[in-house]
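Below, a portion of the complex is reproduced, with chain positions unchanged.
Chain lettering (A, B and C) follows the sequence in which the chains are written, and residue indices restart at 1 in each chain.
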Amino acid sequence: MSTSPELSSVWPLPVRGPRYDRADPALVEALTTVSSATACAQLHQLGITRTFVAGPTPLVPGHRVVGSSVTLQFMPQREDVASGVAQEYVERTTALWAVLETIQPGDVLVIQAYGRAYTGCLGDMLVRYFKRKGGAGIVVDGRIRDAPRVRQLGVPIWCTGVTPHYASQSELFPWAYDVPVAVGGVLCLPGDIVVADDDGAVVVPRATANDVVSRAADHEEWEVFSRMRIDQGAVLSEYYPLTADSRAEFEAWRDRR
Amino acid sequence: MSTSPELSSVWPLPVRGPRYDRADPALVEALTTVSSATACAQLHQLGITRTFVAGPTPLVPGHRVVGSSVTLQFMPQREDVASGVAQEYVERTTALWAVLETIQPGDVLVIQAYGRAYTGCLGDMLVRYFKRKGGAGIVVDGRIRDAPRVRQLGVPIWCTGVTPHYASQSELFPWAYDVPVAVGGVLCLPGDIVVADDDGAVVVPRATANDVVSRAADHEEWEVFSRMRIDQGAVLSEYYPLTADSRAEFEAWRDRR
Amino acid sequence: MSTSPELSSVWPLPVRGPRYDRADPALVEALTTVSSATACAQLHQLGITRTFVAGPTPLVPGHRVVGSSVTLQFMPQREDVASGVAQEYVERTTALWAVLETIQPGDVLVIQAYGRAYTGCLGDMLVRYFKRKGGAGIVVDGRIRDAPRVRQLGVPIWCTGVTPHYASQSELFPWAYDVPVAVGGVLCLPGDIVVADDDGAVVVPRATANDVVSRAADHEEWEVFSRMRIDQGAVLSEYYPLTADSRAEFEAWRDRR
């Protein structure tokens, strides 16, 4: 079946979203020491309640990344418009190849793939290319393939599993990039900041990043203090979270340092 | 938290896709007597393999609809850009209200809502309005609310369940319309033809509709013949599907009629 | 294996929670005309966000009930303390039989059964008894049995399915009553008000019932007005939800009636 000309003109693939600015590098830098747990908690206090990308876990435990999001969206495969049936070697013309060409140092690629089991969104060759471009990490609400080789590349990846299927082998097809994506129940816009570690990936809306940074700094600082006191034998509820008394004690300790 | 001005300018909601043409009314008409099972089987023979919208079932058994698709896409709710927290009565400015204003007689509204349990994409008032506009039916990969009243309206609806939650009460937010949607593992473009009955909803890509119509006509005709023969005591494998012999017999019977 | 005497003394079954007051009959009465959808939405506005008992659906479509909750909690079966293995005819001494003796006219029985497939929490004989006691309805986060007979009894029931298994046949055992229960992701305390209809069951915390009633009355009233205007050809967003203008128009209409 040949691709319908009329469809191609309405939906020329790949779809690319509007231009956007990457997240402020200073904010990314400032979030580098913030855990996903702290980011998620502070966002909750700021009124942003859906930030944890439920599903993807680290391919290699211990990895961690913070960076500006670049987005890629898969859609269900359909042989008349979005599959490799219509033409040979179609993959290289898709949003998947296209988005990789746009990767800049520090980017975190965020992929909407519906957590499906038969789509290996990225494999050895593509992750290799991503790494060469300077990509910092990848969050896939779906699977990857070539796990043995990909692990060796050392790029931090969060995914819902692995599979020997390649990206457009069956269910899905790379459709659009630089567009908003839905990953693990969370909205991610291009240029948001992703904070991911062993607890999972959290999307920090760029408009909130400044607030998160300042709150997190205080939070992580008093946790150091509380941890110390607890190790010294203090009662948990007196130091975690801080009470008015222990807050004062903490501030004195902090200012003394 | 106020909506970030910069975000609003990049992603002014609601997003509306490019203009498209509705499906040819003659094709819609021609598919009116075709079951979703026959449409799905013929599409499979034509090489289109993902057409069954898995998940949604008819709200009222026995309903059936064929029409040109109008699409609506929900995204995860996020308080800084896509929720009712930022401003009061925000729902009326969303893609949900907007898409309803575009409904034309015979349209089938197809909604991407990820099968989530806490989002009642449409309720009594919105379905009532949809009906007044001449809407023919609704396929939701998600839930609806106000089931008792909605059932009385008589609009054919396929959904994954019901819930007392309203559309933007918690998880999701109406984001875009007139855009490609992913529903139950199927890609639906605006202007495709939806055929839905008790077996579920099937998306007929517009480029294939003509072929489906001609194949279905033959198929449904010989099934009448086979059914007759089976009722008369024939052996199943001789008449279903037709053999070369029974095909000849069928054609003679058909031409005699 | 005999039941350990020491265990029996610590956990004499059935466990019964502290005394509590049933919900104010006037509030129950006032909620009789409120849909679960309206109750859920108003509770959300009041800041109570988990009220929809996800899972159970009506055994017979069209049923509806409002009443004060009586609670029953199953626990996993364990042969040394909570099963029929230790003694014959043990079921009659359980929390299930006990709670039925406490049913008063208008009560809604709410059962925590973890949505399990192999436990028919109630069957014909027990529902019959419940009805004779004046019970108004039953919400089970789990299954029931004897569906053919139970349907004939006409007691409104919400459940996650049916099964031929009896209550203590395999997985679970009736453990406690008059205690807080977790049903479909919602906390229900004895004496809360349950509002259930085709959209599902909603728990109205008793402390909020008064507020729900007053808000729902207004809401359902202006919906009558909006419905009328929409049927008359109004634009959806001007009448649903009400704008400042249409609110004024509604109030004039209301006061004229």
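We take it that a contact is a pair of C-beta atoms (placed from the backbone, for glycine too) under 8 Å apart; a residue touches a chain by one contact, two chains touch by 3 or more.
Note that the coordinates shown come from a computational prediction; the quantities given were computed from them, not determined experimentally.
Each protein chain is a copy of one sequence, and the assembly as a whole in this entry counts 6 such copies (shown in place: 3).
In this section, only the chains that are shown with their structure count from here on.
Fewest steps needed to get from chain A to chain C, stepping only to touching chains, is 2. Of all residue numbers that take part in the contact between chain A and chain B, over half occur on both sides, making this a same-residue interface.
Note: centroid distance chain A to chain C, computed from Cα atoms, is 40 Å.
One finds 32 Å separating the Cα centroids of chain A and chain B.
Shown for chain A are the residues that touch two or more other chains, of which there are none. By the touch criterion given at the top, residues 1, 4, 6-7, 10-11, 18, 20, 46-50, 75-82, 85, 114, 171, 175, 180, 182, 185-187, 189, 205-208 of chain B touch chain A in their complex. Listing the residues of chain B that touch chain C in their complex gives 89, 91-93, 97, 100-101, 117-118, 120, 123-126, 128-129, 132, 145-148, 151, 161-166, 169-170.
Contact residues on chain C toward chain B in their complex (touch as defined above): 35-37, 39-41, 44, 49, 51-52, 54, 57, 62, 64, 197-200, 202, 223, 226-227, 230-231, 233, 235-237, 240-241, 243.
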